[in-house]
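One chain of protein is taken out of this complex; the other chains stay put.
Chain nomenclature is as follows: A and B, assigned in order of appearance, with residue numbering initiated at 1 for each chain independently.
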Amino acid sequence: MEATEIAEKVSSGEVSARSVVEHHIETINKIESDVNAFNLVTAEQALIDADEIDSKIASGETLGPLAGVPISIKDNLCTRGVETTCSSKILEGWKPPYNATVIEKLKEAGAVVMGKTNLDEFAMGSSTENSAFGPTRNPHNLELVPGGSSGGSAAAVAAGFSPLALGSDTGGSIRQPAALCGVVGVKPTYGRVSRYGLVAFASSLDQVGPFANTVSDAALTLEVISGHDPRDSTSIPEKPLNISEVLNQGVDGMRIGVIEELSGKGLEGISPDVSSRVEEAIKVFSNAGAIVESASVPASIYGLSAYYVIAPAEASSNLARYDGIRFGPRTEAATTAETMTATRTKGFGDEVKRRIMLGTYALSAGYYDAYYGKSQRVRTLIMNDFAKAYEKFDILISPTAPTTAFPLGDKTADPMQMYLQDVCTIPSNLAGHPAMSVPFGFGEDGMPVGIQILAPAMAEREMFQAAKVLESESGKGIE
Amino acid sequence: MVQRISREEVAHVARLAQLALSEDELDAFTSQLAAVLDHAADLEALNVDDVEPSTHPFPLKNVLRGDEPGEGFEVEEVLEVAPKVEERQFRVPPILGES
Partner (left out) sequence: MNLKAVKELNSLEMDGWETVIGLEVHAELATKTKMFSSALNSFGGEPNSNTDPVSLGLPGSLPVLNEKAVELAIRVGLALNCQVQKSVFARKNYFYPDMPKAYQISQFDLPINKEGWLELPDGRRIGIERAHLEEDTGKITHVGGGGRIHEASYSLIDYNRSGVPLIEIVGAPDLRGPDDARDYVSELRSILVTIGASDGKMEEGSLRVDCNVSVRRDETEELGTRCEIKNINSLRSLGRAIEYEAKRQIEIIESGQEVEQQTRHWDEAEGRTHKLRSKEEAFDYRYFPEPDLVPVEPSEEWVKEIANSLPPLPRDRRHLLADSIGVEPTETSLIVQRNLDTFALQAISSNADKNRVLVHLENNLADGIGKLTPEAFASLTVMETNGELTATQTKTVLADLVESGGDPQEIAKSHGFESMDNSELEEIVDRIISENSDDWLSYINGDETERKKKSGFFVGLIMKETSGQADGKIVNQILSAKAEN
């Protein structure tokens, strides 16, 4: 069932929250051991929460818009008293003493947390193979990756473990796994959703966003988790989104641009079947009344390079607190400095270490201007080019990922290969704009393809309108 | 290919970041980091002298909080799961060097 349907039926008493949760637990029990979407399934607590919802409804209380809807949470979001590991050994067993703001909002809306999902360690990766607790597998084909870093959340929705999930997106970590798993994934405008309680990777790029099977479910979730949070200084001073009221307005007259730098013509790495799906999407939009033309965001080709300086730089600083002194497991040594080093050396995986060192280098004396300083200026160039494009267009589109899901182990030998997965998604993180992936057709290998829809800052509503149109024509139902 | 980062530099940043690397790791990381920096070198060609750096996507400013105490916080929840606690403080091995 879709989330919106569940919420309606649970609120009306037609279906019990408990039965919904039980159904999903059954699905998890059947195939989770193959998929490995979760670091922790919180089945017991989910049933308790469900029972509480049922009794509230029985006593006539009105509940929130997600009443009784199961949701899976990426394991880099703090859940009070519940293990939050970021799929890293350095946080193994750590229980935060507080809930992330988005978790509080979900609970207030009546959602039921099913568990904490797997991710690339500290959200660094595009395949979930960097998890310290084993990779997640793509539910469509267990030999293939689900994408990353929010691979667990994408897989959970694709596998039917919960109709909704939360992930985080720094360079594409919601959108790319959404595309590879054939679900909807949304990165909102930077600052739209509170980062309080999201374990930081790259502070100026990170955003929390929803996964769902349908565009309207994703919209509903985003409405619940968005809104100004005084605990996050980068939170934009806006009320929570209302997308539902415009969701079905269509794209008649909308100017839609196809980013040429991120197309098969612009980039070698985009596989032909992905490009074909983009062509088909263009037709869908045209038939629906949109004006579709080629668009240019020249500086977007520099996005990857700027990102792989800025993100590790911020990460190197954000991850310095993991030292075994105040929380998490400690590898004790003779002195404090040695303890910190031993804890970090033992606790971090290779990709994390790589990025920490890269970031430390980019910020270090003598290199700041050449790397970090320069990359932050390139960021401005990208914002400016997007601004120019949005003078001519309301919405932009591109492939979400250059390819469909690839086999486990395929790209782990060469970090650069893996980084190229993010080439289409990174520019909107750098600009702070919203973007989402909508499943649209399949590749030659039968694996899902996602189309990326981009919008200017704050224009989630228009973005969702376009997404709804694309979805309705893709002929895709719920599996 | 110009080596964008040397083994010594990698060793130096590892120390700065409080990471201990084995000799093999040092070699592997050096070539991997060099590859990434090589890719980032395409930025070198860009002239961005008259472009301001952006640290935030939006021009937010003056986000301030009133000087009022918040709801209490149960530090016990932190102390209970901390690696080593003594007398309500975090216990650490000898710290050499000054503050």
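Operating definition for what follows: a residue touches a chain if its C-beta (ideal position, glycine included) is under 8 Å from a C-beta of that chain, and two chains touch if they have at least 3 such contacts.
The shown structure was predicted, so the numbers you read here are calculated from the model rather than taken from an experiment.
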item: Chains still shown that are in contact with the chain withheld from the display; value: A, B
item: Among A:Val184, A:Ile325 or A:Ala342, residue touching the chain not depicted; value: A:Ile325
item: Residue, one of A:Glu261, A:Glu314, A:Glu351 or A:Asp422, that touches the chain absent here; value: A:Glu314
item: Residues of chain A in contact with the chain not shown; value: 77-78, 84, 86, 91, 94, 96-98, 100, 195-200, 202-204, 230-234, 313-314, 317, 320-323, 325-327, 336-337, 340, 360, 363-365, 368, 372
item: Interface with the unshown chain - residue positions in chain B; value: 16, 18, 55-56, 60-70, 73, 75, 78-79, 86-99
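Criterion: only the chains that are shown with their structure count from here on.
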item: Chain centre separation in whole Å, for chain B relative to chain A (CA means); value: 23
item: Touching residues on chain B, where the partner in the complex is chain A; value: 5, 9-10, 13-14, 16-21, 29, 32-33, 35-37, 39-44, 46, 48, 51-58, 60, 63, 65, 73-75, 77-78, 81-84, 90, 92-97
item: Residue ranges of chain A in contact with chain B within the complex; value: 81, 93-95, 97, 189-191, 204, 230, 233-234, 236-237, 302, 304-306, 308-309, 316, 320, 323-330, 332-342, 344-345, 348, 353-354, 356-358, 360-361, 364, 370-371, 373-381, 383, 414-416, 419, 431-433, 457
